[in-house]
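Before any comments, here is the structure.
All protein chains but one are shown in place.
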Amino acid sequence: MTALTIDRINKRYGNLHILKDISVPIAQGEFVSLLGPSGCGKTTTLRCIAGFERPDSGRILFGERDVTHALPEQRDIGMVFQSYALFPHMTVAENLSFGLEVRKVAPAERKRRIAEVLSMVRLQGYEARFPRELSGGQQQRVALARALVIEPSVLLLDEPLANLDATLRDEMRFFIRDLQQRVGITSIYVTHDQSEAMVMSDKIVVMNAGVISQFGTPRDIYERPASQTVAGFIGRSNTIAGKVTEALGADSYKIETPCGTIGTLGPRGLVRGADVRIMIRPESIQTRRHGEAANASTSDENVLGGSVVSSTYQGNATQLKVRLPSGDEMVVDVSGRNPLAVGEEVAMRFAARDAWLLAS
Amino acid sequence: MSATEAAPRVETPTIGVGRIGPIWMLAPALVLLIGFFALPYLTIITMSLREASTRAVYGEGFTLAHYTTALGDFYIWGILGRTLLMGAIVTVLTLLLGYPVAYHLANSRSRWTSLLYIFVLSPLLVGLVVRTFAWMIILSNNGVANKTLMTLGLINFPLQLMNNPLGVTIALTHVFLPFIILPLLGNLQAISPDLAMASRSLGASRMRTFLKVTLPLSLPGIQAGTILVFVLSISAYVTPAMLGGTGGRTMSVLVVQYLVDNFRWPAGAALAIIMAAVAVIIVGLYLKLTARAMRRLP
Partner (left out) sequence: MRSASGVEKTIWDRLFSVLVAAIYIFLMFPIVLVVLLSFNSGEFLAFPLEGFSLRWFEALFSNTRFLQATSYSLRIAAISMIVNGVIGTLAAIYVARHAGNNRDRIRLVMTSPLLVPEILTAIALLFYFYEIGVGTDYSIGIQIGHIVGTFPYVFLNVSSALFNFDRSQEEAARSLGAGAWMTFRRVTLPAIKPGIITGCLFAFVISFDIFNISLLLKSLGRNTLPLELFDYLRFNFDPTAAAIASLSIFLTFAAILVIDRTVGLRSLRF
């Protein structure tokens, strides 16, 4: 039984079909991110889970409880907002106490739980402060504490770090993830920042224009993206067009491209002659001057030749752009400085298992 | 240019019109407001200290007699009391009626919002005489209200709804209702919608959210709106003059009578100052009291 089930929800605003048959099963204690560009429907999905939007069709279940028609205050959620939404006329303690008072927790118990959660967020002793006396990072931690102190079934976070500066954001990512794992609460996290989702989540739901493009672990999504859209959204990738010539075993393929035959991995069920694109991440490619080392490609290694078009030094790495004879350009990451100059011929090697097929 | 030359003094140009002494832009307005607003107020004070006269608006010399006479006159105290009481009642009524409207407008997202906004604003611009006249039509003995009640069989004789404080109170409530709605609306709109969502996400019902979150945060608007309506109500002239008769006479009506009908300018000036002083004291006390309630607000 999943802790939270989103079952085929649809949502329309006038003519716009914002959510199209969205279904996501979430296990107890999982940290799931809803990731996508603006307008993809991730915030609407979160608001449906919270109860501030009612889906036109479909169901939302907390465990076995159907909450689709329940008011937000009836759902037992904890929510953290981008704007923190701390009550400005209440102290930190009163903010934290708010949800506990609603649940009729006794004063002594309230005090204990407030002190406990404040030390969890490393703000012990801040009970009497007002939100306006706190920094952005501190306010966000109070907001988190307020959502956690009531021990809800589900924690919902709506781009909570978007208003913080970069260093603070990095710190807070680990902080939130760490806290969530210790408490073990099922969490849904909305973000448009793919590195944030990758770092924090057990699973990621990649959304685009109201549909789910892919639902999987960060590794699945990075190494085995389901489509070109997903591949392009997460990290950088090179793609080469080709046709399937052979399907070997479970998930190995040979692809015929303008640059030669390439061995790759791919999703099952692709047939001979299918049009595909081969995705290779820039960091998977090794470059050598043309002529250095053996040229032969083994069955699990591919070699492509090309000439360097540009070389950009970035400090920790150098980014090379290499043009293939077919006219395509590949982006390659090389660590540190690189002696290859513009115009030189290079050989690029990458393992077959680092190449993945995307259906066109 | 050699490196040892001092950098030329750069005059930071002011963006916009006029670099040199733009004070000429402010001058006409200042002249207007100091010469024809601030200074005239001083003459009320000086006028209140002048001797009365039967042959001209005032006589030779100065005196405090007008103040002592007024402060010892029960009739005047009665009118002052009635004026203040009416002001208080109108303030409470406008708050009770205006808050729901402001709340509704603040949360309304339909296309009709603009239209409703006009509904609220338009009475303001229609003119006091016109609006009070409309109330005369409704409240007179043969008016709409009495006729309707009699047709419905609820009363046999017309109710005295005019020429008394009741009619004035009703009409003033109507006249000043927009004046309280606007500050309330401004305040409510400034409250982030995330706060209500946060409250509900923590389990609070909408009523609890309103009482514990929205209402406290709207206190500044309530304070501003009530002060505005109170001051307007106690200083209103047209409505009490047209609807009040003798029974509903207020301080403003009395003062104008002194000035225009009786040419007792010094005495009238003293009355005006007394009323203004009382108003300032009351508003000052009210500000002190409400400040305590608002001390936790940002």
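Brief remarks follow.
By written order: A and B. Residues from 1 in each chain.
One rule holds for everything that comes next: a residue touches a chain if its C-beta (ideal position, glycine included) is under 8 Å from a C-beta of that chain, and two chains touch if they have at least 3 such contacts.
This one's a predicted model, so the numbers in the text were calculated from it and none came from an experiment.
The missing chain, though absent from the display, is touched by one residue of A:36, A:51 or A:282; that residue is A:51.
Screening B:123, B:158, B:220 or B:247 for touch with the missing chain picks out B:123.
Of B:165, B:178, B:225 or B:248, it is B:178 that touches the chain left out of the display. On the side of chain B, touch with the chain left out of the figure occurs at residues 13-19, 22-23, 25-26, 28-30, 32-34, 36-41, 43-44, 46-47, 57, 97-98, 100-101, 104, 107, 109, 114, 116-123, 125-131, 133-138, 140, 142-144, 147, 174, 177-178, 182, 193, 196-197, 206, 209-210, 214, 231-232, 234-238, 242, 252, 255-256, 259-260, 265, 268-269, 272, 276.
Definition applied: only the chains that are shown with their structure count from here on.
Averaged Cα coordinates give chain A a centre that lies 56 Å from the centre of chain B. The residues of chain B lying in touch with chain A in their complex are 192, 194-195, 197-206, 208, 212-213, 216-217, 296-298.
Touching chain B in their complex are the following residues of chain A: 50-52, 71-74, 76-79, 81, 83, 85-90, 98-99, 102-103, 130, 132, 146-147, 150, 156.
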